[in-house]
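Quick one: structure below, then a few questions.
One protein chain omitted, others in place.
Coming up: subunit A.
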Amino acid sequence: MATSAQPGQLGLAGSAGAEALATSGTASTEGPERPGPLQDETLGVASVPSQWRGVQGIRGETVRARKSCQTASITTAEASVQARKHVDAEVQTEIPEPVSLPSVPRYNGPRLAAFLRKVEAMVTRELNKNWQSHAFDGFEVNWAEQQQTVTCLHTLSYPPAQGQGLHVTGVSWNSTGSVVACAYGRLDDGDWSTLRSFVCAWNLDRRGLSPQQPSAVVEVPSAAMCLAFHPTRPSHVAGGLYSGEVLVWDMSRPEDPLLWRTGLTDDTHTDPVYQVVWLPEPRHSHRFQVLSVAADGKVLLWQGVGAGRLQLSAGFALAVQQLPRNTKLKKPSRGETEVGATAVSFSSFDPSLFVLGTEGGFPLKCSLMAEDAAVTRMPSSVPLRAPAQFTFAPHGGPVYSVSCSPFHRNLFLSAGTDGHVHLYSMLQAQPLTSLQLSHKYLFAVRWSPVRPLVFAAASGEGDVQLFDLQKSSQKPAVSVRQTEDESPVYCLEFNCQQTQLLAAGDAKGTVKVWQLSSEFTEQGARETEHLDQLASEVAS
């Protein structure tokens, strides 16, 4: 039975609706089609009151509680999203137009003149006051924390190499300044030994640096004499061996680090390689070749070609007959025509100019562009040229190290077995000054990369000496003792990225990383001018 109740009348029509329900019910059943005899009647409602509540009341007090439980209905909602619009946009960089100085605006001449007249008096007054001012004399500002002394930061060693009694013959910092590598070999053996030797690298920026455990170790078939990291690739390192080979390793590959080798061909050096240097290729300045300098008088340029071979791309040979005669040299003994080269340093101002240190004790100024063919009996796949252009006055013994100044185009240092360091200018054969640093040999000398007047030298007495030409040209500013028993320090290198670090390797097989005091790392005022002054006044 459906009753359609009007919305407003529902409450009032409660009972009325019930009656309507009743009457309609009877009305509907009394329809005209309905048969007569059966009549429907509605009777009253019979109700039986419930007993259970009363029963419960007899027994005791009733506690009625009504509890209901129903899970709350879970509300769900549905939503759908669709992107109906999209926009395409393209981005392209355009070749930047060369920045040209904007055209000078049309300024007002008289107003400019008036401004200058007004300002001139004040500016000239201030300029003159500055000449006489003592206001800032001795006024120094410290932007970084000052370090007062030279301290040893790390003492690195490789016990198996030390167990064989090997010396550290070369150290090198990589291009990022965080890895130091050293080459083990022997500098006092004269024979062809089958000594297996090592090249080790430590990553100083790594946490948990263990001084006795290098982060990379490479075994080399013969004693390694020198080492040089690639200038831009942080893991490539070139080394020269006692056997005359030049090898290039990739220290980031522990299972097969050897990248290129020269092999033992006709082109290879026949004597120990004393120094290797990376040079940019003449046409592709992002690719590098390796230059090696050896005691057989050859200076060779190697290029890495496929299949791991280093191929000779250019070469130079030194012969006594072809040395420039501007300096009087000792007459060579009969039959000896080769001049062994022991050290090389390239000028930072002219990339084709380099200085060679020789076994005869005289540095040579050489050029990569030299054209004359070399007089040599040695076979070679590439014609060898004679590079020497100028001969400097000799030391008292072989020169072990040369270093060109990064701040002055003409100055370079050389150190030799006579214990002296000579400061030369490229323009004259006699040295500008000669300093005696040690009574024994001097094995390495390097200019500081940040201070134009500072250089460091490694001595045979076990010290690393730091010289500051500004303070005193006679005695070292700082002398640090590296080895206790006076065994020599064979090599040292400044770290060009972290300029307060200096690595030095000695005969006990340890590499010590020294932290320099702030006076060696910050350039003072006018040092370059002092250097120029030094070069010119001593030369005269």
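Just so we're on the same page, a contact is a pair of C-beta atoms (placed from the backbone, for glycine too) under 8 Å apart; a residue touches a chain by one contact, two chains touch by 3 or more; residues count from 1.
FYI, contacts and distances are computed from a predicted model.
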Among "Pleckstrin homology domain-containing family J member 1", "Cytochrome c oxidase subunit 7A1, mitochondrial", "Ubiquitin-like 1-activating enzyme E1A" or "Dynein light chain roadblock-type 1", the UniProt name of the subunit that does not appear here: "Dynein light chain roadblock-type 1"
Candidates A:Val123, A:Val305, A:Val375 or A:Leu427 - the one touching the absent chain: A:Val123
Residue among A:Gln39, A:Ser133, A:Ser352 or A:Ser518 that touches the chain left out of view: A:Ser133
Residue touching the undisplayed chain, where the options are A:Ala113, A:Met369 or A:Leu427: A:Ala113
Where the unshown chain meets subunit A, residue by residue: 101-102, 104-105, 107-113, 115-120, 122-124, 126-128, 130-131, 133, 136-137, 141, 523-526
